[in-house]
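One protein chain is absent from this view; the other protein chains keep their places.
So that you can tell them apart, the chains are marked A and B in the order they are listed, and the count of residues begins at 1 in each.
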Amino acid sequence: MPADAAGLGRARAAAFVAPALLLIAGFLVFPALWTIYLGMTDYRLTGLAAAEPAFTGLDNVRRALDEDQFTHSLGLTLQFVVGSAVLGQALLGFAIAWLLRERHGALRRLVEALVLLAWILPGSVVAFLWIALLDREDGTLNALLGTPGTAWLVEHPMAAIIVFNIWRGTAFSMMLYAAALSSVPPSQLETARLAGASSWQQLRDVVLPRIRGHVLTNLLLISLWTFNDFTPFLLTNGGPGDETEIMPVFVYKTALFNGELGYGAALSVLMLLVNLVIALVYVRLLRAREAAS
Amino acid sequence: MSPRELLGRVGRYTLLSLVLAFFALPLLWLATAPFDRTPEIAASWPEFTLDNVRELLDNENALRSLRNSVLLAGGTCALVVTLSALAAYALSRVRLPGRDGLLYALLLLSSIVTGTAAMVPLFNLAYELDLIDSRLGVILVLTGGLLPSAIFILKDFTDATPVSYEESARVFGASPLQIVRHLVVPLIRPGLATIGVWSVAQVWGNFLIPFLLLRSPEKSPAAVVMYTFYTEGGQPDLALISTFSLLYSLPVVLMFLFVSSRYGFRFHGGIKR
């Protein structure tokens, strides 16, 4: 592409980019860096350490790695990500996109509309809808299953928020896979069909190799989003006890309930590092794909 | 039809029905309870009434929170669309050193940092800048978090418009700003609409940032107020909650319908990288 079609010039281009970059630097990059610094102090919300936080180096990190609470929370988060995003949303999203791939009727529109609705409704609303659905006394689910008195959010809290998040986030995967499937040239599928391939063989030999990039991108994005999702807090408050205290909730409680801002920041940094590792793994896989093709 | 095909077809419809049921079930309550004379927590056929709506419209607190949501969403949307459009266009047309790497790094950072990880320094930053309990503070923080993705998505749109349009206008003597106004903005309008809807939806549902930065209840948006409805004070007022949920959900749903019917809510090429 010839550079600079509109004749912007470097200076004007920089002026176009500057306001956005300034806001990003101020309200995204700077807080991230600040988090790293805070993580190395004993900064607190109240008390002596609130006025004059002392530099404590890697003490917070050491404390986190020693405490069961951190590993417990990280474990829950990984369960949550693998269960609801990697397995739940991605598989269900792909299945829906695949089932609907050659349809254009009312059924497709209805399914898509409902799945999308779950995605676009505000978090506070869907949280309450699920609280109502899973209510111990007269929740719709208990009425349907004939299991009155089952407190799903207390008895199976992790399963509840995993299913909730599958319901909530499948739309993105569905739309992305629908776009990916439509990018597979029909001639390739027809060639496979002429060669006598079954649906499953077409999927395995023609479709999947072609949309591997989409799959990886999708997994990367939904993994990161799910890892940092705060909405389960609205459902369970991290409880009962600490049974659904996934990382974002754990950070929130440490920093703002217990007032341990420094420790909370150190937890955030550890969270960022885990995110980074996840991202790097996917980027590696993507690279390998590009190198292979 | 061979038995095998029949089996496939039956399987397919069964699966689709299950999917439909799974996604419809939690939504039932939202459709019935607001119009029920005596709403219960279980979804049931309503004794139809509009009393709940009438009652809600008299509830100053609820209406004010919706107005706050509109202010926050509108402000953020305007900032995000304007700034990301300018930046995406410049980045798409001028080779700035390190552009792609920077964009990816920011995208990654935004999907990680937005929200929980940086809540402590965000709170501190707002405090230092005297932006605690200020709507502007919420708008700026949200904008900073949304911009990288917005730029990324919009750059896809600008990359996809042929440069010959701009070159042609340039040969006729149009200035860069005229080119942006006359050509680029109309050409990437679907992209702008997508970003607009997306940012409004993000802000509309965002609970954490306003919860963190706003102190006074008069400034709280619907996401936060809604949460107080069902967590505080013993017995939840189901009529209020359900009707409010519906009213609160309606704008994003309508907006989404409008945009997807008009422009198609589409994914562009860049998403697959």
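Observations
The rule is short, and it goes like this: a residue touches a chain if its C-beta (ideal position, glycine included) is under 8 Å from a C-beta of that chain, and two chains touch if they have at least 3 such contacts.
By our rule, contacts and distances are computed from a predicted model.
Only one chain is not pictured, and the protein name UniProt records for it, out of "NADH-quinone oxidoreductase subunit H", "ABC transporter ATP-binding protein", "Ring-1,2-phenylacetyl-CoA epoxidase subunit PaaB" or "Sarcosine oxidase subunit alpha", is "ABC transporter ATP-binding protein". Per the touch definition above, the residue from B:Cys77, B:Leu140 or B:Ala169 contacting the chain not shown is B:Ala169. Checked against the full complex, the one of B:Val53, B:Ile132 or B:Leu187 touching the unshown chain is B:Leu187. In the full complex, chain B touches the hidden chain at residues 162, 164-165, 167-175, 178, 182-183, 186-187.
Note that only the chains that are shown with their structure count from here on.
Inter-chain spacing, taken between the CA centroids of chain A and chain B, is 16 Å. Across the interface of their complex, chain B is touched by residues 1-10, 12-14, 16-17, 19-21, 23-24, 26-32, 34-35, 38, 92, 95-96, 99-100, 107, 110-111, 114-118, 120-133, 135, 137-141, 143-144, 167, 175-176, 179-180, 199, 213-214, 217, 221, 224-225, 228, 230-231, 234, 247-248, 251-252, 255-256, 261, 264-265, 268, 271-272, 275-276, 279, 286 of chain A.
Against chain A, the residues of chain B that register as touching in their complex are 8, 12, 15-16, 19-20, 22-30, 40-43, 79, 83-84, 86-87, 89-91, 93-96, 106, 108-125, 140-141, 143-145, 147-148, 151, 163-164, 166-167, 169-170, 176, 179-180, 184, 201, 204-208, 212, 222-224, 226-227, 230, 241, 245, 248-249, 252-253, 256, 265-267, 271-273.
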